[in-house]
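For this view, one protein chain was removed and the others were kept in their places.
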Amino acid sequence: MLEVQGAHAVHHELGFFRKYVWSLDHKVIGIQYLITSFIVALVAGALAMLIRLNLAWPAHVWPLLGKIFPHAMEGGVMKPEFYASLFTMHGTLMVFFFLSIALVGGFGNYLIPLQIGARDMAFPFLNALSYWTVLVGILVMFASFFAPTGAAAAGWVSYPPLSALKDAIPGSQIGQTYWIVGMVFFIASFTMGGLNFVTTILNLRAKGMTFTRLPLTTWTIFVVSILGILAFPALTAGSIMLLFDRHFGTSFFLPAGLYMSGQVQPHEGGSPLLWQHLFWFLGHPEVYILMLPPMGFTSDILSTFTRKPIFGYIAMVASVLAIGALSFVVWGHHMFLSGMNPYLGMFFTLNTMIIAVPSAVKTFNWMATLWGGKIRFTVPMLFALGIISIFVTGGLSGIFLGSSPVDIHLHDTYFVIAHFHFVMAGAALFGVFAATTLWFPKMFGRMMNEPLGKIHFWFTFIAYYCVFFPMHYLGMNGMMRRLYDPTKYEYLRADQPINVFISISAFVLGAAQLVFMINFFWSMFKGKKAGNNPWEANGLEWTTTSPPSARQLGWARSGGVPMAL
Amino acid sequence: MLFISGCSQSQTPSASTTPAPATSESAAPVAEAPAAPSPDAATITGKVSFQGAAPSMKTVSMSKESSCDSAHKAKPQHEETVVVNPNKTLRYVFVYVKSGANAANAAPPAPLTLDQKTCWYTPHLLGVMVGQTINVVNSDSGVLHNIHFMPKSNPPLNFGQPGPAPGATPPSRSVVFHKAEIIPVKCDVHSWMHAVVAVSDNPYFGVTDETGNFKITGLPPGSYTLTAWHEKYGTQDIQVKVGKKEKKTVNFTLK
Partner (left out) sequence: MKTSARPKEGLFLGLTFGLIVVLGTVFFFKKWLPDLASDRVEIDHLFYTILIMTGIVFILVQGITGYFIWRYSDPTPERAVYLSHSRSLEITWTTVTALLMLALGVWGLSLWKNVTTGNAPSKALAVEITGQQFQWNIRYPGPDSKFGRVDPHLISDDNALGLDPKDKASKDDVVVQDDLYLVVNRPAIVTLRSKDVIHSFFLPNFRVKQDAVPGMSIDTWFTPTKIGDYEIACAQFCGLGHYTMRGMVHVLSQEQFDQKMKELGHVSYQHHLLTLKGE
């Protein structure tokens, strides 16, 4: 009954603008998020290419680039402050405006109602608003590049005083203000999205869709939405305080006696560590916000393509909950050497060691799922298997960094870069690929090209290891991160061939992503037609048409949402 | 010759003294707009003498930057905060018309260069007019310099300039200031590198050379307050009146 009424209510055709631009349909919003995030990823990826170019051949002359960036690469030589803007914006855009948006905004929006059997989100208007808010944030972030003194350059963590004193680095002039405003928009958007997701999952599940039957994808998005709601406001407050320190003379993060540009700065009483606490109170849960959804995807994909149920569903849910809870009490492991009380470091070391346990449980469960399976090597499956490998590699290096005494040597070195590019960035990136290739037929009613998809996987997987695995060695040797020219240090000079190898691999990795982009947009219009359930998968979303019509009318026609399982 | 009544002398320890506003008595109006050097223009030359014992300037150690260090091995570089010439005159004194000049239509002179060579600024003191282009050049191949201007009224400016590849053209960036003030300049990478850019709102200024002499040309006839500024020994003001095509000598003494 209800379904039929709903069907009538929306049966009139919407115009192009209401259908594809200012849409309240969770599926359109999800796709908007996804495509927006891809554009951000292309920009952020290009920044990484420039970073690697300079690391392999520091201060080399590139006449063509000198023409493209007349100020930042005057005479073709990259300026160190431009290099700083590059790694700052690469990190910020990738973490917040690509991975978060794609995984949570994109797939969260698209999948939650379909997987729980709801017509739409609980608050469709809020949902649309959250997309448009984050889009403003992205535009503000991009605007940072066009600031006369360059984009924000204090690192993606933006530690004050570097980010607070305008004269500390050129990017800390107006560029840093754009960064702060962009972040506030991002957090506002995520808070709206998170509230919406949590409400939807709690209230709008179809009859029979109990919490013990919820697909693991939805479970993880449910948990990360809660993490976002609880953790992000800390950085909203922090960002606004930083804004005040920069423009209105407050001293939240600035102590007395700072000496800059030939004079003592008129600040007193603040603490730079306060920002670090606020940032990592968001920052660490954020890392799990990026990791958990790919874990959910992996579980569902493994189950589909091994033709087996996921091994230890309850343990999987429990470990997601445990990781979510523990992620709030490990932020200090980013700050072992920050000057905070060393006794606090002990607390964070222990918690960090413990958080490895649920992560290990997930891995073992995946292995057990593979055991005895009938594996089909579809593109999403390949990426899901890639996630296992990459997540294990990254997780293990985390044990070194979580152990505070070992962290003394490895902190702020390339070991850290290697670690988080595997465990967080890599798993999340492969998660985006796995999920996109899996749900693409549902989104657009067409298959992505399989040979292109496999070429993309193989190049990405192998190049990813070639880029990031050698960074462990660099880090062990003590190569610091955010270093414009490692050859300045004698003890790092012998490592330069490794940097060249990494950079060349990075260019291959970057080029491989173009294959994916071409495949994505080409298949959207020209791909082979897909049926309702091309993968022979079990989720509720595969029981409706591809693509599902507005308000999931496929279910209405077949007499309502089928009972889960 | 050396004159003068109404001469004031002050000493300030800070190098960033801004030119004081014109005093009313010396504000003689100048009718001519000196857009092009007028045929009537006068010239002021002179010298800045130094009284007292010359302080010994610290020898700069450039061990941090090996290429610069070896360039200075033969002749160690001394700091240039105070340079007393052999004839007991002061080098790097900025002599300018503090008040009396009407420079509303004056075109800024041709661009000047502030060179960074072997981790040292050449020249140590650069006098420019508002709107005049300064070409900041890094001639040190393979060495990063950053040029940190520390103005009070102009917008802050700080940028890095990686050195050229061996044999390549040194990078050059043009910088313009639009407000008159004395701007300390430093390189944060090499803490021994200091320079001063003195920005004048008129084109009538000069900087003393290695014999302590300065020269101001193209000055329309009129009364002026002439000021000598040194980063350590402060300022001295002298009232002068020049007639058509006059060649006048004005000498200062700082201590």
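Order of writing sets the chain letters: A and B. Residues in each chain are counted from 1.
By definition in this document, a contact is a pair of C-beta atoms (placed from the backbone, for glycine too) under 8 Å apart; a residue touches a chain by one contact, two chains touch by 3 or more.
Bear in mind the structure is a predicted one, so any value in this text is a computation, not a measurement.
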Where the missing chain makes contact, among the chains that are shown: A, B
With respect to the chain omitted from the figure, which of B:Arg91, B:His124 or B:His194 is a touching residue? B:His194
Touching the hidden chain in the complete assembly: which of A:Ala147, A:Val320 or A:Leu483 does that? A:Leu483
Give the residue, chosen from A:Phe232, A:Tyr313 or A:Phe440, that touches the chain omitted from the document. A:Tyr313
Checked against the full complex, the residue among A:Pro148, A:Gly208, A:Gly372 or A:Gly531 that touches the missing chain is A:Gly372
Contact partner of the left-out chain, one of A:His26, A:Lys79, A:Arg246 or A:Arg446: A:Lys79
May I ask you to list the residues on chain A that touch the chain which is not drawn? 79-81, 84, 153-155, 159, 161-162, 165, 168-170, 255-260, 264, 270-273, 306-309, 311-315, 337-339, 342-343, 345-346, 349-350, 352-354, 356-357, 360-361, 363-368, 370-377, 382, 385, 388-389, 392-393, 396-397, 399-400, 402-406, 408-409, 411-413, 454, 461-462, 465, 469-470, 473, 476-478, 480-486, 488-491
Hey, which chain B residues sit against the chain that's not shown? 13, 55-56, 58, 61, 63-64, 79, 81, 144, 146, 159-160, 188-189, 191, 194, 232
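Throughout what follows, only the chains that are shown with their structure count from here on.
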Please compute the C-alpha centroid of chain A, do the same for chain B, then give the distance between them in whole Å. 53
Under the stated contact criterion, what part of chain B meets chain A in this complex? 16, 142, 144, 146, 148, 150, 156, 158-165, 168-169, 171, 173, 184, 186
Inside the complex, what are the residues of chain A that reach chain B? 59-61, 74-75, 77-81, 166-167, 169-170, 173, 261-263, 485
